[in-house]
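One structure is given below, represented as structure tokens, and several questions about it will come after.
This part shows chain A:
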Amino acid sequence: MADEFILETSGLTKEFAGFFAVRDVALKVRRGSIHALIGPNGAGKTTCFNLLTKFLKPSAGQIRYKGHDITAMPPADVARLGLVRSFQISAVFPHLTALENVRVALQRQHGSSFDFWRSKTVLDRFNPRAHELLNDVGLSEFANTPAVEMPYGRKRALEIATTLALDPEMMLLDEPMAGMGHEDIDKIAALIKRISAKYTILMVEHNLSVVANLSDIITVLTRGQVLAEGNYADLSKDERVKEAYLGAGHG
Partner candidate 1 sequence: QEKLDKTVKIGALSDQSGLYADLAGPGSTLAAQMAIEDSGLKAKGWTIDLISGDHQNKPDIGTTIARQWFDVDKVDTIVDVPNSGVALAVNNVVKEKNGVYINSGAATSDLTNAQCSPNTVHWTYDTYMLAHATGQALVKAGGDTWFFLTADYAFGAALERDTTAVVTANGGKVVGGVKHPLNTADFSSFLLQAQASKAKIIGLANAGGDTTNSIKQAAEFGIVKGGQKLAALLLFLTDVKAIGLETAQGLNFTETFYWDLNDKTRAFSKRFSERMKNSAPPTMVQAGVYAGLMHYFKALEALGGNPHDGAKVVAKMKTIPTDDPLFGKGEVEANGRVTHDAYLFEVKKPSESKGPWDFYKLVGTVPGNQAFTPLDKSTCALLKK
Partner candidate 2 sequence: MSALTDDTLPITPRAMRDEMIVFAAMALLLAIVPWTGIYPFFVMQALCFALLACAFNLLIGYGGLLSFGHAMFLGTAGYVSAHALKVWGLSPELGILVGTAAAALLGLVTGYISIKRQGIYFSMITLALSQLLYFLYLQAPFTHGEDGIQGIPQGHLLGIFDLSKPLVLYYVVLVGFLAGFLLIYRTINSPFGEVLKSIRENEPRAISLGYKTDQYKLLAFILSGTLAGFAGSLKVFVAQNASLTDVHWSMSGEIVLMTLVGGLGTIFGPVVGAFVIIAMQQYLAGFGQWVTVIQGVIFVACVLLFRRGLVGELAHLLRRSL
Partner candidate 3 sequence: MQALYAQLLVGLINGSFYALLSLGLAVIFGMLNIINFAHGALYMMGAFVAYFLLNLGGINYWWALIIAPVVVGIFGMILERTMLQWLTGLDHLYGLLLTFGIALIVQGVFQNYFGSSGLPYSIPDQLKGGVNLGFMFLPIYRGWVVVFSLVVCLATWFLIEKTQLGAYLRAATENPTLVRAFGINVPRMITLTYGLGVGLAALAGVLSAPINQVRPLMGADLIIVVFAVVVIGGMGSIMGSIITGFALGVIEGLTKYFYPEASNTVVFVLMVVVLLVKPTGLTGRAA
């Protein structure tokens, strides 16, 4: 049944009081690919993400995910269909430990979350899987550290682990490398590469080397509209892209 495209939009538009942050965007994300969304600041990338994950209501247009029309679906339901996002500013549960952070996500998958009369020790059955996930992102040593005490880059990794715990089919990552040092960038990039074997990934990133190394296909957005689409090699030669995004000295 696997359609070629897991996510498709048509005519997607978002208007803020007369200002079109996203205008008539048709985006097709191929199942199993790493798809990058780039563009100058204010091009509408984050807005696009917000529309796809239903944190904003589109002014017009349609979103189809796995063949369902999700345009009018509430955000939690979209997440339940396996479309999960990360935030531009890192999103963790600060006073839960790394393990608990991941467990909360695992728990959602397995129901029983309304059981207020049962001991939370029933959640211990999620621990092995949670440790496995933490291990995947290199956070084993932080399992019992409250998220608030972890360094920035590690929080990012934790967020990814939490997202993975939902066993999503598709992940949306908004600037996963922002504010990271070189080492962390390499680690997370490797992680994304690794998980992309299983999941479809749509990401926004300004770090060009990351975009160049990771993405299978890139969509360039300017002023809310799609400017170009293609692989890195082609786009970096595209004059319009150079002018709008890459800047002079690039290529």
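Candidates were picked such that all candidates are chains of the complex that A comes from, given by their letters.
Definition applied: contacts are C-beta pairs under 8 Å (C-beta built on N, C-alpha and C of every residue); 3 or more make two chains touch, one makes a residue touch a chain; residues count from 1.
Just so we're clear, the structure is a prediction, and the values are computed from it rather than from any experiment.
> Pick the candidate that touches chain A in this complex from 1, 2 or 3.
Every other option belongs but stays apart; chain A touches 2.
> What part of chain A is in contact with candidate 2 in the complex they form?
So the residues of chain A touching candidate 2 come out as 53, 55, 74-77, 79-80, 84-85, 87, 91-97, 100-101, 103-105, 107-108, 112-120, 122-123, 144, 146, 162, 166.
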